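In what follows, a single structure is set out as structure tokens and then discussed.
Only a part of the assembly is drawn; its chains keep their places, and the rest are absent.
Note that the chains are named A and B in the order they appear, and that numbering of residues resets to 1 at the start of each chain.
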Amino acid sequence: MPEEPNEIFDAVTELKTNADGEPIASFLKMRLVELSEGYAKVMIKVMPEYQNFNGLTFGGIIMAVADQSFAYASNSLSYPSAASQFNIHFLTGASVGDELTAECQVLKSGRRVGISDITVTNQKGKIIAKATGTTIPITKLTY
Amino acid sequence: MPEEPNEIFDAVTELKTNADGEPIASFLKMRLVELSEGYAKVMIKVMPEYQNFNGLTFGGIIMAVADQSFAYASNSLSYPSAASQFNIHFLTGASVGDELTAECQVLKSGRRVGISDITVTNQKGKIIAKATGTTIPITKLTY
């Protein structure tokens, strides 16, 4: 967040600077590989520990990488924002060793609400999941 | 999956037996604390490594515990099933040390599709998130 209100706050730079130290990113080994205003790309490698009781990659991991690109993209335009809603469709499964890429494009970033579109693909470009989400700017009302 | 087709397959017992060795459950420290036909309760403790760049608990963690209860409840009635869609609303944030409980109730478990309802609460009973999801029985067509 801006420490000096007279300076123009650059959310993209701020987010990139802090990305390396982000606890959840380290824990799940998610890497922010691209970030610009309203767009983010995050990658994750499917690990053996991400498998569930059916021998499939846990849906929560697919959601996590999608959510991470969603968080970065929406915060790049409206900082800070919090997710209010998230909807995802799983198209294809993922296997151990797969490299998944989540790309988020913000469709709308208004004063009161943001709406984003996210696609998760594997290393062959196959679509693993499609998602959309709603964000709410969390400090706008207290300025 | 049933090895002897002449026996009645008991998905609840099967799922409970294997829950302890589930990779993602161990990795995220999620505990299956209750399971009956069409109902599952899963708990998770919010760890410092689940925090994101905004100092909030990562939405993907809330989704993970919700998804885990969803997976167990829907598989208890139709085994094996895979999630096709999941929608979640975040009502309140969660903090490090919080004990979150996800409860899933299956609303419909048909031959072609299942629909479930999930609520995530914290240790004070406050609603953290509400979700619904769609599952597809994955072997029915190949019998």
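Points to keep in mind about this one:
Keep this in mind: a contact is a pair of C-beta atoms (placed from the backbone, for glycine too) under 8 Å apart; a residue touches a chain by one contact, two chains touch by 3 or more.
Remember, predicted model here, so these are calculated numbers, not experimental data.
This structure file shows 2 copies of a single chain, while the whole complex it describes contains 4 copies.
The rule we apply is simple: only the chains that are shown with their structure count from here on.
Here the CA centre of chain A is 22 Å from the CA centre of chain B.
Those residues of chain B whose C-beta lies close enough to touch chain A in the complex are 15, 18-19, 22-28, 48-54, 56, 58-61, 63-65, 67-68, 71, 75, 80, 82-90, 93.
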